[in-house]
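Removed: one protein chain of the complex. Kept in place: all other protein chains.
On to chain A.
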Amino acid sequence: MSSPAPIAAPTTGRGRRFAALVRKESYQIVRDPSSILIAFVLPLILLFLFGYGVSLDTTQTRIGLVVEQETPLTRDLAAGFQASRYFSVSLGRDRRDFEDDLVLGRIRGLVIIPARFEADHAAGQHPTLQVLVDGSDPNTANFVQNYAQATVANWERQRLEQDAGRPPAISTEQRFWFNPELTSRNFLVPGSIAIVMTLVGTLLTSLVVAREWERGTMEAMMATPVSAAELLAGKLLPYFLLGLTSMTLCVLLAVFLFGVPFRGSVAALYALSATFLMPALGQGLLISAATKNQFLASQLALISAFLPAFLLSGFLFEINSMPTVIQWITFIVPARYLIPSLQTVFLAGDIWPMFLQSIAVMLLIGCVFFVLAARSTRKRIG
């Protein structure tokens, strides 16, 4: 046999091998409709949903108001409720008029001004109101209860002012910083960018690696001189760039279409996003290396990355109001660290101490995922 003895030298040609892998992956991204779908179309849908569709601002909750005995005083209080921008009030004389409405969910709460109200007030006693709420939706129930209390407090203060003919000793004047109109869009849109990067980093990456296992191309790659590290890196770089591209698209839309303010620096935005992609990509790699199957990989990515980013990151639900055990779990959700920082970049500006802390934690989580992924992606099958 005349062929020269081949030299097993995996270090030579490393650059070319890596470039070849990246090029291959890029062709695939561009030619595969599903990666375009996940990286660009899905983010757009999400962004439009949060930009236009979903709003956490509460306006005009429907309640029933029962005035059991009409007097100037109760009429005045009722007028206070009717004037509130938070309530849409139906008036009645008897609570029984509203019981069905409350049961059927046509109203969210029922405020009752009892017959004794005027008498108690005149006697200088503290009069009581009864508030019935539909506890099946605790958020709204809380809201009705709090705002009912606030409305009464407001009314009382005004009465005092009128009676005394002088302004109250202390008054509070509220000002909301960073988001003066309290528009939820302004913090939902930055948050949804984290969701989008989770989609690209974890879901898409786990799918494409699992696909290589399914189609047998991974096996063919592994039987070449390419090393496992090169294989992983060749996968990561294109999806890292794709994640950043997708993020950039979202930010441009957020700022120019939805008018979300952008008060921080572009550098902070990219530093945070790039770091977040580490745990996201690492998790994607780990999932695909563990499952080697597209269906399982997509399910796992949705449950272990997408849903936590949605539910346990403080994006939609306040972490402080979660049960303690769930709060612990949120500490390992990378989006938990990205979302507040991103919201800060958009609405407040650069607060580097906060950012650096987030970046450090995300890097730590990322390292754990990478170590696990690298350990399960040896150049071995089965």
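To be clear about the criterion, a contact is a pair of C-beta atoms (placed from the backbone, for glycine too) under 8 Å apart; a residue touches a chain by one contact, two chains touch by 3 or more; residues count from 1.
Criterion: contacts and distances are computed from a predicted model.
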Missing subunit (named according to UniProt) among the choices "Urease accessory protein UreD", "Secreted protein", "Multidrug ABC transporter ATP-binding protein" or "Glutathione-dependent formaldehyde dehydrogenase": "Multidrug ABC transporter ATP-binding protein"
Touch criterion as defined above, residue of A:89, A:144 or A:226 at the omitted chain: A:226
Where the missing chain touches chain A, by residue: 1-3, 6-10, 12-13, 16-17, 19-21, 23-24, 27-28, 31-32, 215-217, 219-227, 379-382
